[in-house]
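The complex appears here minus one protein chain, its other protein chains still in place.
Read from first to last, the chains carry the letters A, B and C; within each, the first residue is number 1.
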Amino acid sequence: MVDMKDPHIPVVGVVTDIRIDTPDVKTFRVVTPDGKKAFEHKPGQCAMLSIPGVGEAMFSITSSPTNTEFMEFSIKKCGCVTEWLHSMEVGQQITIRGPYGNAFPVDTAFVGKDMLFIAGGIGLAPLRSVINYCRHYRDRYGKIDIVYGSRSMEDLVDYKEIIEEWSNDAGVNVHLTIDREQPEWTGHVGFVPNYVKELGFTTDKIAILCGPPIMIKFTLAGLQEIGFDKTQVYTTMELRMKCGVGKCGRCNIGAKYVCKDGPVFRCDEVDELPDEY
Amino acid sequence: MQEITRDVLVNKASELMSAGTVDRVLGWMRGEFDYDITPAVFSTEEELKNNFVWNDFCGANFSKYLIRETQKSENKVLVFLKPCDTYSFNQLLTEHRFDREKVYAVGIPCNGMVDMTEIKKANEAIKAIEESGDSIVVKTLYDGDVTLDRADVLLERCKNCKSKKHVAYDELIGDDGEIIESARFDEVAKLEKMTADERYAFWQNELSRCIRCNACRDICPACTCEKCVFDNPNSGVENKAPADSFEEKMFHIIRAFHVAGRCTDCGECSRVCPQGIPLHLLNRKFISDINEFYGEYQAGSEVGNRAPIVNYTTEDLEPGEAVGRGGIDA
Amino acid sequence: MRKISLDKLDLLFSEIAKSAKLYLPVDTDNGAKYDVWEDGKKLSDALNTVRSAKDFFFPQTENLMDFKMSGKNIEIIDTRSECEDFVVFGVRACDVKSFEILDRVFLADPVDTFYKNRREHGVIISMACNKPAETCFCKTFGIDASEPCGDIATWKTDDALFLDAKTEKGEKLLSALEKITEAAKDADAEPQKALIKERLARLPLAELETSAFGNGKTNELFNAPEWKDLSESCLGCGTCTFVCPTCQCYDIKDFNTGNGVKRFRCWDSCMYSEFTRMAHGNNRLSQLERFRQRFMHKLVYYPTNNDGLFSCVGCGRCINKCPINMNIVKVMKKLGGKKNG
Partner (left out) sequence: MQMNEYKPLIVAFCCNWCSYAGADLAGNNRLSYPADVKIIRVPCSCRVNPMFILRAFQKGADGVIICGCHPGDCHYTSGNYYTRRRMALLFSMLEFLGIERERTRVEWVSAAEGAKFAETMNDFAETVAALGENKRLEDLRCKK
């Protein structure tokens, strides 16, 4: 029995790079002590990071599975674990276990489709792995549109990557927006749900939503207004997860366990769940 | 039988409800059996008529429910208070925990409540329980009827009842009683006379059963913090389970300390403990120490009293003098 | 089937205890509890133990692993060790059923090795309930207290104990006991079974039934107005969850000992206000939501995910222990439509 691997026991990870994205978001690069990726994952899956003595917390893996060298996590400072993570230096060891949850159906339902990614704030983190996966296998998917908004310019996560890489890809359109005017900002100003409606997308796309609940609510309504069906819209709820292995009894919405049946849900599936999110 | 029957209380409640004095009633609701009575809010006379009970198992102290209940509406709520409940009622008022104007308190006399755990210790599979004078007749499913002396199966707090006198009410049903010179500190004194080793062994045995269900805290009318230190993940002591025997002790010492001077000795903590730990002894130790060190004090006897632990005199005894007193082994 | 006369129970226990640690219910001042058998310990006559038998496989706290930290480095120390064999005697039918319910959680992929370790090393000797109590409603969940499962089932009559092996593990143990037990015919235990069956049928809660609950009833029951009244007086303590043989929610916490970190698991309760508190907020803010979660989990969510199996075994502990006497029976009666009314 004791030679079996237990899902609660993590492995050691080393933080090899820390990038400051915004005033409260940092992106951490993690590998095992011998320099490898800790485990393979699929786009949309999560991993449990922990600092012994502080606690464990679940994070979306922001790097794409196609990255064979390391994993990345974009983490916003909002609790004890994240606070600790933000205070660490390169070379610090942490523990990591996973991957947890289902993934976006990038190899099935999404194939051959035009993709519309809509994110707000730190909500870009779970989508980044999908976006980069789609960019890696560019020929499998149609046009890619990315609508991304944040409070201010400084709060746009992965701004450098968006401008330098995503915007330059053929067939990838990036639409950025910030909530309030800023002197040095020349792009769009306004909230994401309105911007999506203004942009007026064709309805033959798959839409993937991630952001604050209020943004999701209004964007979903907006998408439906312009003709999207709920079966075309996906979202992720990894915020609710705790143990990751479907046992601790916290993350369920009705009979669905977010850590096993989710975190990725199609919006029509969400409708069938009781109103508890 | 209780002097006051259920019907008297139901009629009183219906009367106050139809007169518009109150629009709901905090009372005891009938359960599946004779003894599993739940505190409930009754808002119609119909509900009262069907489900209200008043019998030997109405131990629940409603004072704490008033905090939540008075926040729900601008209208008055009727609450039935047994004498011991009125002390908690006053203590909560002293601490400004609810609005007195939103409560209509009816004092009811009490002959002591029966401890179901005590009955079940010797009798399992109980069909019905009937009161007959000073006796309780337990009708069992397989072993016939068993007659018990009512005085033997009272809740501990009722065996050592400290007061039959109501210290707060808007209206009183029946006659008021007197404050009783009870033997409630005898058990504390007995423990004090033991050697330190014996006391340690006693508490080690009792507290080791704790499962940290928090029932003692959650039922306690003195534990009304919006957020308890033991629930706060940032407190460093948010221990959900007794992972070590130290944590059981810490929880119970700190809990008793936090209510010291405010505990009215209502005994609810011991009544609800699923593991039968005599938690009231910890509270009574503090009460008896306070009485001895700083003068007689009964929390809740009057609204507005200043609790001894938030008070001082320049002549107080030194902590070094506090130990080893009154029969404690020297 | 084997049998042994009651006056030789001590012999039976000492024989079992030769090969494995033996636990059995013994009486204490505060009701029956499982204890290690040693010479002189008497089997309790109580219907059931105050705490459930789940502790044997899912203890209230257990250490999962240790960490040693030095500078920026972390060492993970796997503290697991192979569990010693043990035997639990006198487990009632309801508690035996609870193991099946826990199995489906802990042994589901990914397997919880801490649980599995103990589960594999434990032998369960069940015992039929001669005197089921008024708070028993195991029948509601398809459990027959006259035919308990487990590795070995036993029946106690006025003068003898009948033993019947139900699994391979049980057969192995029972055959090791052959020299102190005598052969018996299945029919010999029949009168006792019949007596129990007849008693079970006459229990006050015998008619309680589950048709209003189970797979697919989520949306129907979730917004039922009855939850408000039912949860009104709930204190939000964890008594019901901790005495419940099937409640298995847990928390994982770290404890800094000053010379390392211990990561341990402990029982948690969905009734606690902080239960679902995460960095982003709390999913279930009101006691109504938390109360509903507990009963919906037992009566709807669990069966939905587990082929209709309910995660209540009708042991009645919550009826006995709830500080305010609210319990699953009252919930079922209130929500269960006319049939249970």
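Side notes on the structure shown:
As a convention for this text, contacts are C-beta pairs under 8 Å (C-beta built on N, C-alpha and C of every residue); 3 or more make two chains touch, one makes a residue touch a chain.
Here the structure is a predicted model, which means the values were calculated and not measured.
By the touch rule given at the top, the unshown chain touches B, C in the complete complex.
Note that of B:170, B:192 or B:238, the residue touching the chain absent from this view is B:192. Considering B:45, B:170 or B:289, the position touching the chain not shown turns out to be B:289 (whole complex).
In the full complex, subunit B touches the hidden chain at residues 188, 191-192, 196-204, 229, 236-237, 243-247, 249-250, 253-254, 256-257, 260, 282, 285-286, 289-290, 293-294, 308-314, 316-325, 328. Seen from subunit C, the chain kept out of the figure touches residues 255, 257-259, 262.
We adopt the following convention: only the chains that are shown with their structure count from here on.
The chains that touch both subunit B and subunit C are none; no such chain exists. Centroids built from CA atoms put subunit C at 31 Å from subunit B.
Measuring from the averaged C-alpha position of subunit A to that of subunit B gives a distance of 51 Å. Taking each chain's centre as the average of its CA atoms, subunit A and subunit C sit 40 Å apart. Annotation for subunit C: residues touching 2 or more other chains are 251, 253, 268.
The residues of subunit B that reach two or more other chains are 233, listed in rising order. Contact residues on subunit C toward subunit A in their complex (touch as defined above): 64-65, 67, 69, 72-76, 78, 80-83, 105-106, 108, 110-114, 116-117, 120, 218-219, 222-223, 248-254, 256, 261, 263, 265, 268, 270, 275-276, 278-280, 283-284, 289, 293, 296-297, 300-302, 304-305. Of all residues in subunit A, only 1-2, 4-12, 52-57, 78-79, 81-82, 89, 91-95, 239-243, 245-252, 254-255, 257, 272-277 touch subunit C in the complex they form. Interface residues of subunit C, counted against subunit B in their complex, comprise 29-31, 46-47, 50-51, 60-61, 131-135, 199, 202-205, 229, 232-233, 235-239, 241-243, 251, 253, 255, 264, 266-269, 272-274, 277, 319-327, 329-330, 333.
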